[in-house]
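One structure, pasted below without further comment.
Every protein chain except one is present and positioned as in the full complex.
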Amino acid sequence: MDAIREALSWLFIVPGALLCVTGGIGLLRLPDFYARMHAAGVTDTLGTALVLVGLMLQPADWTVTVKLAVILFFLYVTSPTAAHALIHAAYTSGHRPEFAKDAPLPREVESR
Amino acid sequence: MKNHVILRVVTKLLIPYILLYAFYVQWHGDYGPGGGFQAGVIFAAGIILYALVFGLQAAEDAIHPRVVHAGVAAGLLLYLAVGVVALLLGGNFLDYDAFGHHGQHHGILLVETGVFITVASVMVTIFYSFAELVRSD
Partner (left out) sequence: MIGEQLIGVILLALLALTAITIARLRNLLATAMLSGIFSLLGACWMLFLDAPDVAFTEAAVGAGISTILILATLCVVGADEKQVQESPLALLVVLVAGGVLVYGTLDMPRFGDPNAPAHQSLVTQAYLYSANAPAEHRETQPSRDAHELETFAVGIPNTVTTVLASFRGYDTMGETAVIFTAGLGVVVILGGARHRRFEPSETVDITPSDERPEA
């Protein structure tokens, strides 16, 4: 039983770690701010989530599992919000993606 | 921040948990990592997050600067009061054994509460002061 749990746990941790590495590479290599934020978002959400789920399956005290679940919940709420806030701030301050350099300013900026 | 709907909703969701966590750190400090200092900083972080997202005015309406200013002194006074009460009960200054059987527990809890109040108030005070400077410009 423990062996199955262990195997299942690594089945989650390894893809999670791979996704984190992918996110890191993307953060360095992608062309503009928005694409990089996309890469960071992958690390923040799916990468860490898989690693945390994998750790939850590791045989340990049940309190650890609960704590990890709470951490997972807060990460899932805060990380996308932080990414959204960053991108929103960049867009309203006039930063434009590589492929849409002439996109119009949003209304809220024009009205200021 | 008027247009950050997502940010406002998520902040509203998170702030109760941040404040609750501060109290957990405060009163669980006897058994796990944490204590008054960390709890005070976390509590202040919750207030500052509220001020950042909903505006300084909203935060000052919730917790008036005068209350915060009073807290700066109240925490330290509570700490000193614990020491003086220990003196009056016949012990040394800050000797919690004077409080009876579980004196150490109660003394540490009271003292940590004092640290909590001072630290949280000072952090919020510093933030309010700087934020008011920016607003009045």
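In this document, chain identifiers A and B correspond to the written order of the chains, with residue numbering beginning at 1 in each.
Everything that follows uses one rule, which is that a residue touches a chain if its C-beta (ideal position, glycine included) is under 8 Å from a C-beta of that chain, and two chains touch if they have at least 3 such contacts.
Since we're looking at a predicted model, the values are computed, not measured.
Novice: Wait, the hidden chain, what does it touch out of the ones we have here?
Specialist: B
Novice: Using the document's definition of touch, tell me which of B:Leu19, B:Ile63, B:Leu80 or B:Ala98 contacts the absent chain.
Specialist: B:Leu80
Novice: For chain B, which residues lie in contact with the unshown chain of the complex?
Specialist: 25, 29-38, 41-42, 44-45, 48, 52, 65, 69, 72-73, 75-76, 79-80, 83, 94, 96, 101-102, 104-105, 107-108, 111-112, 114-115, 118-119, 121-123, 125-136
Here, only the chains that are shown with their structure count from here on.
Novice: Mind checking the centre-to-centre distance between chain A and chain B? Centres are C-alpha means, answer in whole Å.
Specialist: A distance of 32 Å separates the two centres.
Novice: Which stretch or stretches of chain B touch chain A in the complex?
Specialist: Spelled out, the residues of chain B in touch with chain A are 2-4, 6-7, 10, 13-14, 17.
Novice: Residue numbers of chain A touching chain B in their complex, please.
Specialist: For chain A paired with chain B, touching residues are 74, 77-78, 81, 84-85, 88, 92, 108.
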